[in-house]
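One protein chain is absent from this view; the other protein chains keep their places.
This part shows subunit A:
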Amino acid sequence: MLEINTIRAGYDRTTVLHGVTVAVPKDGVAAVLGHNGAGKSTLLRAAMGLIKPTGGTILLHGEDVTRLAPHQRVARGMAYVPQGQQSFPHLTTAENLQLVADGRPDGKEAIAEALDLFPVLRELSGRRAGLLSGGQRQQLAIARALITRPRLLLLDEPTEGIQPSVVAEIEETILALTRRGGLSVLLVEQHVGFAMRAAQQYYVLEAGRVTSSGAGGTESEQTVRAALSV
């Protein structure tokens, strides 16, 4: 589905990723784990096209998308939920969703499906996104990404900084989405337990390099924890 091959990327003159190779299986979940500053978010930003890699390639369904703009990648079935519950703060919840649905023939149905996943957003449709709680904004962010009907979803720490009562809800929704089929996920996560429950494949990133990788599942949890504690 997605093949990131020996990608090198960074900001200005600082190289953050030193030849990272990560693959997301079709209809499967690959988790990227690592400490703060390891380059996890940079990897997703490079995969989405927000930063231009200085080396390596990114293939989506075998097509080289390395030089495509982010919106062109969205048109090819990629969606991205960035870190930090990002939204368009001065647009209402409904406008945040409608914005992505605009121009899509199945926009109405896509919004309805996204609202079924996160019913709380229905009650908040008229409220400006900047006034929502962190958890609500993250639900809005995931809903917005799903409206594009992606085949590949990039999730950057979807439960970070969210009140515990909503974390479980978001985790369950993500697991349900991945089990439904037709969606591949590249998940960046600090919570090892959740990441390993969701993933078929894991990668541990340290200082911009993959230092450990293997099959996912709860049985690999200890291996990953050991790799991260080094």
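In this text, contacts are C-beta pairs under 8 Å (C-beta built on N, C-alpha and C of every residue); 3 or more make two chains touch, one makes a residue touch a chain; residues count from 1.
The criterion applied here is as follows: contacts and distances are computed from a predicted model.
S.K.: Could you check which of "Glycosyl hydrolase family 2", "NADH dehydrogenase", "Carbohydrate ABC transporter membrane protein 2, CUT1 family" or "Urea transport system permease protein" matches the UniProt name for the chain that's left out?
M.R.: For the chain missing from the view, the UniProt record says "Urea transport system permease protein".
S.K.: Among A:95, A:113, A:160 or A:206, which residue is in contact with the omitted chain in the full complex?
M.R.: Checking each option in A:95, A:113, A:160 or A:206, the one touching the absent chain turns out to be A:95.
S.K.: Based on the whole complex, identify which of A:22, A:43, A:60 or A:74 touches the chain you can't see.
M.R.: A:74
S.K.: Per the definition of touch given earlier, which of A:85, A:139 or A:178 contacts the omitted chain?
M.R.: In the full complex, the listed residue that touches the missing chain is A:85.
S.K.: May I ask you to list the residues on subunit A that touch the chain which is not drawn?
M.R.: Spelled out for subunit A, the touching residues are 48, 50, 69-71, 74-75, 79-80, 82, 84-91, 95, 98-100, 102-103, 128, 130-132, 134, 137, 144-145, 148.
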